[in-house]
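Here the complex is missing a single protein chain, while all its other protein chains stay put.
Chain IDs A, B and C follow the sequence of writing; residue 1 opens each chain.
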Amino acid sequence: MSECIFNKLHEECGVFGIYDNDSLDVIASTYSALYALQHRGQESCGMAINVDGVITGHKDVGLVNEVFTPEVLTKILPQNGKMAIGHVRYATSGSRTRHNAQPLVVKHCKGAMALAHNGNLTNAAQLREELELTGAIFHTSSDTEVISYTITKERLTAPSIEVAVSRTMDIIKGAYSLVITSPTKLLAARDPRGFRPLCIGKLENSYFFASESCALDACGATFVRDVEPGEIVVCDKDGLRSIKDHCGGPTNMCVFEYIYFARPDSVIDGSSVHTARQRAGAFLALEHPVQADVVIGVPDSGLDAALGYAHQSGIPYGVGFIKNKYIGRTFIQGSQKQRENSVRIKLNPISATVTGKRVILIDDSIVRGTTSARIVRLLREAGAKEVHFRVSCPPFLHPCYFGTDIDSRENLIAVNRTNEEIAEIIGADTLGYLSVDNVVKLADRSTCGFCTGCFTGEYPVEVPSEKVVDKFSRPLSESPKKK
Amino acid sequence: MSECIFNKLHEECGVFGIYDNDSLDVIASTYSALYALQHRGQESCGMAINVDGVITGHKDVGLVNEVFTPEVLTKILPQNGKMAIGHVRYATSGSRTRHNAQPLVVKHCKGAMALAHNGNLTNAAQLREELELTGAIFHTSSDTEVISYTITKERLTAPSIEVAVSRTMDIIKGAYSLVITSPTKLLAARDPRGFRPLCIGKLENSYFFASESCALDACGATFVRDVEPGEIVVCDKDGLRSIKDHCGGPTNMCVFEYIYFARPDSVIDGSSVHTARQRAGAFLALEHPVQADVVIGVPDSGLDAALGYAHQSGIPYGVGFIKNKYIGRTFIQGSQKQRENSVRIKLNPISATVTGKRVILIDDSIVRGTTSARIVRLLREAGAKEVHFRVSCPPFLHPCYFGTDIDSRENLIAVNRTNEEIAEIIGADTLGYLSVDNVVKLADRSTCGFCTGCFTGEYPVEVPSEKVVDKFSRPLSESPKKK
Amino acid sequence: MSECIFNKLHEECGVFGIYDNDSLDVIASTYSALYALQHRGQESCGMAINVDGVITGHKDVGLVNEVFTPEVLTKILPQNGKMAIGHVRYATSGSRTRHNAQPLVVKHCKGAMALAHNGNLTNAAQLREELELTGAIFHTSSDTEVISYTITKERLTAPSIEVAVSRTMDIIKGAYSLVITSPTKLLAARDPRGFRPLCIGKLENSYFFASESCALDACGATFVRDVEPGEIVVCDKDGLRSIKDHCGGPTNMCVFEYIYFARPDSVIDGSSVHTARQRAGAFLALEHPVQADVVIGVPDSGLDAALGYAHQSGIPYGVGFIKNKYIGRTFIQGSQKQRENSVRIKLNPISATVTGKRVILIDDSIVRGTTSARIVRLLREAGAKEVHFRVSCPPFLHPCYFGTDIDSRENLIAVNRTNEEIAEIIGADTLGYLSVDNVVKLADRSTCGFCTGCFTGEYPVEVPSEKVVDKFSRPLSESPKKK
Partner (left out) sequence: MSECIFNKLHEECGVFGIYDNDSLDVIASTYSALYALQHRGQESCGMAINVDGVITGHKDVGLVNEVFTPEVLTKILPQNGKMAIGHVRYATSGSRTRHNAQPLVVKHCKGAMALAHNGNLTNAAQLREELELTGAIFHTSSDTEVISYTITKERLTAPSIEVAVSRTMDIIKGAYSLVITSPTKLLAARDPRGFRPLCIGKLENSYFFASESCALDACGATFVRDVEPGEIVVCDKDGLRSIKDHCGGPTNMCVFEYIYFARPDSVIDGSSVHTARQRAGAFLALEHPVQADVVIGVPDSGLDAALGYAHQSGIPYGVGFIKNKYIGRTFIQGSQKQRENSVRIKLNPISATVTGKRVILIDDSIVRGTTSARIVRLLREAGAKEVHFRVSCPPFLHPCYFGTDIDSRENLIAVNRTNEEIAEIIGADTLGYLSVDNVVKLADRSTCGFCTGCFTGEYPVEVPSEKVVDKFSRPLSESPKKK
C-alpha cells in the first residue's frame, strides 16, 4: 500500500520462537527471523533468551538492526540459550515508547516466563479491572500483561504451563497469536478464530514458531504447518505435542494479511500471499475493466496485484514508480514549495512508462485519500493521459478490534462517498474497489474462513460497544464521575 | 574514599520528589536534584512526572546528563507536571541493566503510582514469595516492586494512599526511604530506624523531598527538617501533613553516610557531614598520634578528615594528590607495564608536598587493601620518607543488610588481621583506624542513634540468616531440590 | 545487480549543486537531492553551504539520513545560504574513512572554494608529484584535492574562476563531473569524453546541477538539459552561461550507468534508464532465446531487463524474489549452517512463482559468481525445474580507470572461461550475456558515444600502465629503492 510509505495503517506485531536441539545460535536465528518480520512492526523489537531456566532479554524502540547492535548481541544477551522468543511491534498509540515493547518477561511462583503476542483482546479492559481489584499492579498498558497475569493465576492451580494457557484461552477473548517460553518449554497458541497467522518450522531436530513462513526461510528452517486456530503447540525435551481443546469452531483469518500485511513470499494457511495478491488484481480486472495502455502498481504492495490485473486483462504491465530504497527517518523542512514536493523523495514516477499513456494504477487500499491524490498528481505531471485507479481490497468503513490500527471513521474517505466522489477527490478518471465477494476468494488454497469486519461492520465475535481508551492516559480532570 | 575511584563500595540510591505550587519547572528541579545526588548512584537514573494524575517517566542506565538529553527533557517527558519524583541508583549486582532502574511506575485499581526507594528490605524474599503464591507477577528483582505490590494490596481496603503506606510499614522490614507520587499526592516515608536519610525542603509554596540537603540547595529550596524515622509526610493541595504512627522507637542511622556516602555540603539530622568528617580526623589524631611533617588526604572523601587531623595535631595540612577531574568511563589496555601504572591516570601525587617528608595519609576506609597499597606506593615513589596510614572509620568486618554493598567477607582485608599485618600488606609504616566508640560521636548535633553493624556484627534489627540470591538468576540445573 | 546486496561493484560518487534565487532552503534541496542520489554512494556524504562568500560544510561517513541529523541540519549548517553543493561517495579503498569525504572546502588567495567530484583522473599521481615538488601539502589521497590545487594555481593568473577551471581542464585527464562553488558563483564541469553524467535543472529562477535527473525531481526542479561533455556551465547573479572550449570531440559515456549505476527514473543524455534496461532484456531475448515458463529478475536492478525479456519473448513475467526492504548494516554470526543461509535474510524466493517451472533469471552482471551461484541454488531449493541465467551486460574482463571499482582481474569469473564453464560454476542450465554490439544500443535516444573498456580492454583515452597505489599507504619497509 502506498500509505505504508507514510505510515498510516498498522499491523501491530510479529512473533517468533525457537527451541534448539542442534547447537544453533538461538540469538542469530531470532535476529534473522525478526529481520524477516520487520514489515509487521517497526516501532520496537525485542528478544528473550532462556538459558537453563533463567530468562533475560533486551528490547527497545527502533528497527531490529538498530536495537540489536553488535554489543547487545554479544555482550548484553546471554550466549548459550537453547530457547528464545522475539517480537516486532508497531504501537497503536503512535508515540515511540519503550514501555510496551515485547517480549514481556515476568517472574512468578513457578519460575520465569516470557511472552510475545500478536493481536488484540476484546475483553482486556474488563479482565484488567478484575485483576486490579485483587491487588494486581500493571507496568504497561498492553494486553500482553493481562495475558501474563491470567496465565500466572491459572498456573497456581494448573499442573503445567500448557494447562494454564489452555484455561487462559477460556478467559481471554479476541485475536491472539502467542509464543511463550517457560523455564523448560516453548509454547505457541493461536486464538480459536485464527485472526492472526502463526506457523511451525523445523530444522533438523530444532523447532520454530513464527508469524509468517518468511521468518522460517530466514532461519533456514522448513515450513511444517500452520498452528491451527485454537491450537496450543508445546515444545520441550520430548519434542512437539498439541492441545486442541479450543479447535474446531468457525475460523476468521484477517483477510488483510493477504492483501497488505504479510510478505508476498510467505505462505499462510496453504495459500501464497503473492498469488493471493495476483488474484486480487485478476478479480479487479474482471470487476472493473477499462481500456488502457499500461498497468502499474504503487510500490511495493501494489505491484503483485498490478501484475495480476495485467495478465488477466492483456494490458501490458509496466514499472511506473521508483521507490527510494534507503528507507529511514528523514528530517527535512524547507519552504512550502519544497514540502509539497516531499513525496517525490520517496516515490518518483518513470516518465518513459506513463507519458502519453492511459494508465491503470493499482494500490492495495485507500485510507484518507491524501496520498492517493498525490500519487495520481505525480502521474499526471509525468504526462499520463488518463489515470484509472483500482484498489485491491474493498473500502474501509469500520474499525478493527483484532489488532489493526485503522484510522478513525471520520478520516476514512470511503465513508458516505460514492466511488465517483472519491475518484474526483483523488483526481482519478475512474475508480474501482475489489468486492467483498471476491476478497474472500483470494487465498485459493486456504481452508480458513475470513474476517471482513472492517469492510462490512459484521464481526465474527462480540466486540466492545465502544473503543476503550487506556484509563491511565486520561488526566484526572477528564475522568468520569466517581460512582 | 579512594576506593570510590575504583568503584568498590556502593550506596544503592538517592531519591527526590517535588510538589510544585509556584509554576516551577518540575523537570528542571528534578534534574538539578538528581545531578546533586549523582554521588549516591551512577548506574542508572530516572524521573516520573505526574501531569494531572497521568504518570509517565523515563529511566535508563547512565549518568543524569547522559540519560536526560535535551530530547528526553523536552520531547519525551511531559512538560506541564506539578509533581515529579526522581531516583539515582547503583546496582548491587554489578551488571549495567535497565530493568531495575527507578522510579517504578505502576497502574493499579486506584490509579497510577510511582515509587523511588533507597534502602534494602530484610524480608523482601519472604514477602515476594507470599505475593507470588496469590498470582503476582514480577517484572524486576528489586525490593521496590515488592513495596509497590504491598501498598497496592493495602490500598484495596485503605481509605487513602497514606493509610496504605502506613499499613505497608507494618509489613516491610529493614531500611527504606521512599518518595511516592499517587495521582493527587506526593509522599515521603522513612523506615522506623531511619537507616537512610531523607529531608524536606521548601521554596515559596512548593515542597521538596530529598535524600540529602545538597539536592534542596541545587533546587534553590530551603531545608525545612529531616523526615523523622518512622514518619510519613504527605503533600497535597492542602499542604504538608504528617503521620507518625511508626515514630518514637530506637533509631539507627547508617554512620557511613557521614563518613563516605553523603556529600560534605549536606546536613543530615542536624549535623554537617563536612564537620563530621573533620571530627573523624580529629578523633584519629587523638587515637593514633604520630610524628610527621604533613597530613594529606586521599581525594575526595579523605580530605576533610585530613584537615581535621591536621588542625587537631598541629601538623601542617598539605595537598598530596591531584585527581583527574574528567571522570568518565575510560577504556585502555596497553602492556602489563602500562596497566600497572593505570592508577596514576586518575590520581597523581604532588612531589613538592611529599618528597623527603614523613606523611600522614588519611583515607575513609580500606576494603580489600589493593588500592591502598597502590596509593602508598605512589607516595613512596614520589619520595615520601614515611607513610602513616589513618582510616577515618573502623575496619569493615561484617556484611550490611541495609543497602550498602560491602565486599564479601573473604575479600575484606581487616578480617582476621592485626593492624600491623594490614600495614605491612599495604606498605604503610603504621596504620590506625577510628574506633567504634568514636565513630558514633561524629555527628555532633545528631539526635539519632547509629547502626554500626558492618563494624561490630551487632545489627539493630533482625537480619536474614544468609544473604538471599535472586532465585530467577539461578539456572535450573543449580536449583535446590523441590521440597 | 544482485551483487549490490553484497557490495561488490561500486560507482564512486554523486554530485549536486544549487544556486537559489527564490528563497528556497538550499539545505533542504541538497538533502533531498543527496537522498535521491544515495544509490551512487553509501559510504560518506557531505554538503558545503555558501553564505555570502563564507563557505562551510559538514561531511561524515554514513548515509544521508545518518550524517544529516536534525541537529546538523538546523544547528551546525548555516541557515541562510544561497548556494550549496553536495556529494555522496563510495570509497574504492573499502575502509570507512572520513578523510576522503566530499565536498572539499579549501581557502586560497582568491577566497574560498568547495568542490564535489565524480570520476577518476588518469594522471592524478603525476600531477600530485609535480605539485608536491613545489611545496604542496596534501590532506587527503583523493583526486579532488589535486583538482583543487590545479584550479587554485591557475586562478593566480586567470581573470576568473571559470577561466581557471577551463585551464585546469587542459591539465587534468580522465573522468570528472564537477560541481564547484566559489564565493560568488556555482559551476558545473564535465570532462570532454563525458564519462559520467551531469545535468541541469531549473525551478522558477533557481538553478540546479546533479549527477542524475532523479535528484532534480526530488527537488521539484525541471530537467533543462545535460551538461555537454567538455562544457563548463557557470551560474551567478547574471544567470547561466556556458564555456565550450573543450566540447566537440569524441564522447564516451560509461555504458554501465544505464545498466546498473543510475536510477531507472533518471534520464541521461535523452534516454530513459528504465527503457535502456528494458531494451537490454529485449536484446537478450533475441540473442539468447530459450523455452521457459517464466522470466524473473534479481531485485532491484534486474527487474527492468526481465520485463523487457518477457515482453520480447512472450514468456510471462513473474516476481521471483522478495528483497527485504529494511536495508542496513546487519550483524549476525551464528553457526556455519546459519551463515550459509544468510543470503535468505536479504533475498527470498517466492515458491508460487518458480516451483515446477523452467525459469529465466535475469541479472545485470556477474562479477565473481559467488552470489549468482547462491541465487541459482535458492531457486532450485524453491523447486525451479530449470534455471536459465541471462546477464544484461557483456562479461567484465578488464579494469576501469574512470571511476568504477571493478574487482581485480583474478577474481572475475568471466576471465578465461566459456559461458558453459561459468554456467556450470554457478549451477545454471544455460547462460547468456548481452553482446558488446548491443550494449552500445541500449540508450536509444542518446547522442553520446560509449566507453566499453571494461568489456573490451579498448579504452577511449590513454590509461596508466599500471594501477597506482597511494604511496602514503605503503609502509617504509616496502618502499621501492630510492633512485
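Here is the rule we go by: a contact is a pair of C-beta atoms (placed from the backbone, for glycine too) under 8 Å apart; a residue touches a chain by one contact, two chains touch by 3 or more.
Since this is a predicted model, take the numbers as computed values, not measurements.
Though it is not drawn, the left-out chain touches B, C in the full complex. Among B:Pro264, B:Pro289, B:Gly427 or B:Gly449, only B:Pro264 touches the chain that is left out of the view. Summarising the interface, chain C meets the missing chain with residues 51-55, 104-109, 111-112, 129, 132-139, 141, 145, 148-149, 152-153, 156, 183-184, 472-477, 479. On the side of chain B, the interface with the absent chain consists of residues 22-25, 27-29, 31-32, 35-36, 38-39, 42, 63-66, 68-70, 73, 203, 214, 217-220, 263-265, 267, 272, 274-275, 300, 303-304, 307, 311, 316-319, 321-322, 324-335, 337-338, 340-342, 344-345, 348-353, using the contact rule stated above.
The rule is simple: only the chains that are shown with their structure count from here on.
For this structure, the chains sharing the highest number of C-beta contacts are A-C. When you average the Cα atoms of each chain and compare centres, the chain farthest from chain A turns out to be B.
Averaging Cα coordinates per chain places chain A and chain C 37 Å apart. Rounded to a whole number, the gap between the C-alpha centres of chain A and chain B is 47 angstrom. One simple way to say how far apart two chains are is to compare their mean CA positions; for chain B and chain C this gives 59 Å. Counting partners per residue, chain C has no residue that reaches two or more other chains.
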